[in-house]
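As you look at this complex, bear in mind that one protein chain is not there, while each of the others sits in place.
Should a chain be cited, it is by its letter among A and B, assigned in written order, with residues numbered from 1 in that chain.
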Amino acid sequence: MVKEKRNGTGKSSLLLLGFMLLGSFLSAAAQDRIKIELNMGQERPRLAVPDFKAANGDPQTAPLNTVFNQVLWNDLDNAGIFDMVAKSFYPSQTPGQPAELQAKAWGDPPPNAGVLTFGSLGVNNGKVDVQGWLYDVKNPGAPQILGKQYKEDATPDMARMIAHRFADEIIARLGSGIAGIAESQIYFVSTRSGNKEIWSMDYDGANQKQITKLGSIALSPRISPDGSRLAFSGLTRDSWQIMMYSLELGRTVAFPRNAGDNFSPAWASDGTKIAFASTIHSGLSEIFVADANGAGARRLSTGKGDVSPVFNPKTNGQIAWVSGRTGLPQIYVMDADGSNVQKMTDQGYAVSPAWSPNGLLLAFAWVRNYGPGVLGGSDIYLMDIASRQIIQLTHDGGRNDFPSWSPDGRHIVFQSNRTGNEQIWSVLADGTHLQQLTRQGRNSQPNWSFK
Amino acid sequence: MAYAKANIFYEREEWKKPVLLSVGFHGLLVLSIAVWGYVAQQHSTANDWGIKQGDAVTAQLVSASIPIPKAEQSDNIVANESKGVTQTQPEAKPVEQPPDDAVPIQGKVKPQKIEKPVQQAHVTQPPRPVPTPETAVPYGEGGPVSGPFGSVTTANYKGGFSFQNADFGGKYGWYVDGVKRRVQANWLTYEIDPRIKAPHRAFIEFDITRDGSPANVHLAQSSGVPSLDQSAMRAIQRIDSFGKLPEGNSVTVDFWFDYPPK
Partner (left out) sequence: MNKSKSNRIVVLGVLAFLMVASGCKKKQPAPPPPPPPKAVSATLSANPTSIEAGQSATLTWSTENATDVALDGNKVDPSGSQTVSPTQTTTYHLTAKGAAGTQEATAQVSVTPKATPTPTPAPTPTVTDDQLFAQMVKDIYFDYDKADLRPDAQQALAQAAQVIKQKGWKVQIEGNCDDRGSTEYNLALGERRADSAKQALIRDGISADVLKTISYGKEKPQCTDQNEDCWQKNRRDHFSLLH
């Protein structure tokens, strides 16, 4: 018998090692780059957020104060830019106004805070009055950073809204250029009314309410940049049409219909244009762009099965979309006039591109190895467009799809079936602060507002 | 049967070389892993981004009518009862703490070391020793930022800054901190030619306008290394806004970037 040669395996394992090392460098570099593009490479100021004091004994004061405090804490924690001082380290005395503040008690260890919020909330004659301050407790010289006063009707919803506004003010001050998202909205598809309709909710999952009452199937909600109109694709008696719902008027308004099927609308960030997919030209789905009122539709793409366009929100000069022109769906990018087509992914099953607000990253859903026996799971990935480097955000291989970016470019909302059926989740783009936002019915296709 | 026996006998004769090769390659493998592990500790490793499998996820109910106390997240990677940025420090370091009421002395260089924050805990790796010099004063544990002027070293950023408006830093230490954080986080050192061994310093000067956006970003003094100059410029240029200026219409800032950092 001939002696079997075994040397070949040694060489290939060395090569493999080499690639692994190289790969780890590349992904480390990719992570650094993407971290910077996500504004995540920074240290975090230490922020203490003691409960606001109840200003009086009115029976409504205590419950509203509880709501306010919880929402304020969550908003500041969820922003992911603060190192929240643990409550167990707080000194026993909490100030309700500047005169009561003992800065050293907060700035020294154990709390060791850099910045402190505090204030008071009271209900008088059916109005809730909130006074809040933000102080730099390390600097004995000029400590006040913010002082705010709010007065609204005394309801839990208003207490939430005030907390959101105050949190956003704090983030605007301390976020060194990063906007707060506490007042933003998420639009999504839900089956809980019996059929698929478009719903909305606060960014933290509160105030979920039904918007459309099509009575058929409504998909792919996309809110306009100014928040006044909601575009979506709805099934009429015999075709899919792009429909426009006016949140101001509380009803759908006229939007041109055509004799084909129309899907997946998307807004340019200046509100002047809408991109969508339509079969009107060839019977197969292609990308069109029209004015915001639907006039002047122009065909941009010539693929088979093109869908899910999205504008680069920073420049509006490019559109990313999904095409099945080579077989399994892949992500492509072209200039907004249809030229300069580039293929961004080249394997697996890639869908649902979402462009980050700073124009540097694409989030998308991807199955790297797609085949007939595969259960159809996909994970969310982030791609740095300039370098084409990719980072994986979800790892469970369940069905994670439809990522959408927050206005601060640091959070992603997506649909996932990790609990057994489709629900909507939000997460900071580095994987922390994962939260389930919906629980009732099946919920999908989330879209985060522009502001 | 005899045939099979003969084969086995034949192979046994030849076991020395394969075993040696096997031991050799295993040793090489172990060595490579060790090297990889050490090297990868300088950067983050490939798979520690994102949501992990088996992450304990706590559903946080935030309802308007029934206020429910926030559940503590277990196994959460970042939020925990830590005193601050230094929570993954394995060893206690002699830390030079300036007295709490220290007033920043204008013009005096106060060496301050800010540590690179740990973004994710490495479940499979030992805590990373952060290579900072002994005088490190991590943010939040030391005194206030020394006014408008100071030098900074983190794991990947060595340099300093100076705000030309003397009062500004005293009054708005929190704003100065924010600018410093953004710039140091934006500096991509792997853009620089790695062959540089001798220390070089690039000076960048820029204005922060009323709305917080950097303007007039220019190279005040070249380091002599083009890739270092460029990476320093880009660190500032990448930033859209530092946040609205708390006072005034414009403030001029100098940043310097030292390379190599150690």
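Throughout what follows, a contact is a pair of C-beta atoms (placed from the backbone, for glycine too) under 8 Å apart; a residue touches a chain by one contact, two chains touch by 3 or more.
As the structure is a computational prediction, the values presented were derived from the model and not from experiment.
A.B. asks: Can you pull out the displayed chains that the omitted chain is in contact with?
C.D. replies: Displayed chains contacted by the hidden chain, ordered by label: A.
A.B. asks: Any idea which of A:349, A:425 or A:448 touches the chain not displayed?
C.D. replies: Considering the complete complex, A:349 is the one touching the chain left out.
A.B. asks: Please pick, from A:34, A:275, A:292 or A:429, the residue that touches the omitted chain in the full complex.
C.D. replies: A:292
A.B. asks: Identify the residue among A:158, A:244 or A:275 that touches the chain left out of the display.
C.D. replies: Touching the chain that is not displayed is residue A:244.
A.B. asks: In the full complex, which of A:307, A:362 or A:427 touches the chain missing from this view?
C.D. replies: From the options A:307, A:362 or A:427, the contact with the absent chain belongs to A:307.
A.B. asks: If the hidden chain were put back, which residues of chain A would touch it?
C.D. replies: Answer for chain A: residues 196, 217, 219-220, 229, 235, 238-240, 244, 246, 248-249, 253-254, 256-259, 261, 263-264, 277, 279, 283-285, 292-293, 295, 304-308, 322, 324, 327-329, 349, 351-352, 365, 370, 372-376, 378, 401-402, 444-445 touch the chain left out.
We take it that only the chains that are shown with their structure count from here on.
A.B. asks: Hey, how far is the Cα centre of chain A from the one of chain B, in Å?
C.D. replies: Those two chain centres are 25 Å apart.
A.B. asks: Give the list of chain B residues in touch with chain A in this complex.
C.D. replies: Per the stated touch rule, the residues are 7, 10, 14, 18, 21, 25, 28-29, 32, 35-36, 39-40, 43-47, 49-53, 55, 57, 59-60, 62-65, 67-70, 76-79, 81-85, 100-101, 114, 117, 119-120, 139-141, 143-144, 170-175, 177-179, 181-182, 184-186, 188, 190, 212, 238-244, 246.
A.B. asks: For a test of understanding, state which residues of chain A touch chain B in their complex under the given definition.
C.D. replies: It comes out as residues 1, 3, 6-7, 10, 13-14, 17, 20-21, 23-25, 27-29, 31-33, 35-36, 39-46, 63, 66-67, 70-71, 73-74, 77, 83-84, 86, 88-89, 104, 107-110, 112-115, 136, 138-142, 145, 156-157, 160, 172-178, 204-207, 358, 391-396, 427, 430-436, 439.
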